[in-house]
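Missing here is one protein chain; the remaining ones are kept as they sit in the complex.
Right after this comes chain A.
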């Protein structure tokens, strides 16, 4: 401890009350101004202290403190005094009441999206203020632990600049992501080319943590699109965070002002919003046309309105079936759903249209959800509902294309998104339906894949693999028994099988799966894959992918079951 023992008085003015923070080179105390009866934070820096590059820090600390003293922003603590003694420097600054966001994350997990966006705007403003100082100040250490939430709901940035514990990395230094999860790529490797875009990156990761509750310092050590963790989150926010966290600074927002603008307009880049806008345009067209028509049918209409909806519903469905293109089909089905929102047929038609191009897109999903979610509670009373739920589950499982790119499959997302539908198919269906068993298996395979990462992390995964293996085998059996099963279903299943063997071979062994059993399944899958006749480019691709994994999978099994 330096001069500032608890109870001592610095500069005849600041009575040191208690230690509130400590770093390798500095300590922060809570102090009371005896004359003003006001609390301050006092940062004590030892002059002899050296940083990890073995450089004495105090000169740079004083320089920085003097610079920061000139700053004036509601989200920054003020520095009111800098006192220099022989061995120590004391920086007197605002004492900030409240809690760091890191603590809030620890205690309550992910934070509501609207709140996070509000916070993001505040942080953006203060960072932009720092960046536009002359010379610009780069914060470089944006993370939840450095942002205080005050009791009034506003934020303050703490610990900027002065004697920061971890400066630029030394070139040869190895570091672990377990401690560096928020850092931008350019902060590694010692070149130290940081600029405002570095803060944009760190802020992006901070928002990611706040809105998903996923700590970037913990496995899987990479950022997924936020809706991977919570599909309810905004697509607009997802895009903003993705753009902030691009590896190449050129691809990010170039300034916090730019990011702030995006945050103010995040809903406009939302898929949902874009859809709404499109719908508005389309509706306008319809209304304009309809006005002319309605003049003619106005009188007649009164009479016809009394007729039952039944004809209308059937008519719409017939029209949809006859329609030449998917857009018209979709429109007819959507209109039919409006007439009878808790009957399967129109939904089933809609799903079939969505699947027809082998991709169930996010926009299609929005259309579908908007219709069905409003009526779900009533719909579940309908004994046929489970049939639909099963079909929807399969559409997600095989065709949902959210997060899918040329070089990365979204298998896990697809499975996760389908679980609730299979769950419904099981819960609201009865055991005599022929899909009942299949729905149960899909649901359980999906749940396994959803939960296993966490269970591995908590080391509670043992025993999960054997039932999973049995489920995979059962599903293969069911699919192979059905002569009409389409190529997509078969190939996706084979792919999942290969993926599971490759990833969990060792775990299967530990859970007691016999080597001969795995090898037999692998052989059968190999043969069946080769036998599938593919008719579309997409399935052709999957087939090639599966065939390409044969060797790796084989090797994984060899390794897992190697005799010792």
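Here, a contact is a pair of C-beta atoms (placed from the backbone, for glycine too) under 8 Å apart; a residue touches a chain by one contact, two chains touch by 3 or more; residues count from 1.
By our rule, contacts and distances are computed from a predicted model.
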Would you mind picking the UniProt name of the chain not drawn here, from "Extracellular solute-binding protein", "Energy-coupling factor transporter transmembrane protein EcfT", "3-oxoacyl-[acyl-carrier-protein] synthase II" or "Serine/threonine-protein phosphatase"? "Serine/threonine-protein phosphatase"
Out of A:188, A:224, A:436 or A:550, only one touches the absent chain, namely A:188
Among A:74, A:219, A:383 or A:512, which residue is in contact with the omitted chain in the full complex? A:219
Using the definition of touch stated at the top, determine which of A:96, A:456, A:474 or A:547 touches the missing chain. A:456
Please give every residue of chain A in contact with the chain that is not shown. 22-24, 52, 54, 165-166, 169, 171-180, 185-186, 188-189, 191, 215, 217-219, 221-222, 407, 456-457, 559, 562-564
